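Every protein chain of the complex appears in place save one, which is left out.
What follows is chain A.
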Amino acid sequence: MPLVAQVFYFIIYLILQVVLVQKVVLFDVAFCFLYLGFLLMLPFEAGAIRLMLMGLLMGLCVDIFYNSLGIHAAASVFIMYLRPHAVSIIAPRGGYETWMTPKLKVMGFEWFSIYSLLLIFLHHLLLFFIEAGGFGNFFYTLLKVLASTAFTFMVIVIIQYLFYSARRSI
């Protein structure tokens, strides 16, 4: 993926997150962190170091708008560190081909949903418990994690169907 396209997608996802989705909270508990879509779409060949730096950058930008400096960054760096491991655990039979990208239309719904649900869940788990500052209100925070995981996943899947094609370039 060329650098220009990556910068473009970074900005688009960030603006959508802070202008549109930040205000949408369903049933008081389901938040949408759409910007994870950008981090999940980074190509397979990106190493853990590049992924983590992208996660940090995106996390910090989102944090500035959420007044939660460091929290989104910590959660994003965490899942970006785990991403290569997760990808290798859920590798399809025969491994990955060089032309593959982690998009829904390329990898299929089953692979994509395991991949993104796992990482989104871990991200939200860390995010909401750091934000709550501990395990007080444990079940309420857990409810937020689960509801938000479902919400974020749904929005990311819809965007995959609407805007991403199966072609090589992102």
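Convention: a residue touches a chain if its C-beta (ideal position, glycine included) is under 8 Å from a C-beta of that chain, and two chains touch if they have at least 3 such contacts; residues count from 1.
By definition in this document, contacts and distances are computed from a predicted model.
Peer 1: Pick, from "Phosphate transport system permease protein PstA", "Amino acid ABC transporter membrane protein 1, PAAT family", "MerR family transcriptional regulator" or "Cell shape-determining protein MreC", the protein name that UniProt gives for the chain of this complex that is not shown.
Peer 2: For the chain not displayed, UniProt's protein name is "Cell shape-determining protein MreC".
Peer 1: One chain is left out of this view; which of A:39, A:58 or A:73 touches it in the full complex?
Peer 2: Spelled out, the listed residue whose C-beta touches the missing chain is A:73.
Peer 1: Write down which of A:25, A:86, A:117 or A:150 is the residue touching the left-out chain.
Peer 2: Hidden-chain contact among the options goes to A:25.
Peer 1: What does the interface between chain A and the hidden chain look like in terms of residue numbers?
Peer 2: Chain A touches the chain not shown through residues 15, 18-19, 23, 25, 28-29, 31, 47-49, 52, 56, 59-60, 63-71, 73-74, 77-78, 81, 130-133, 136-137, 140-141.
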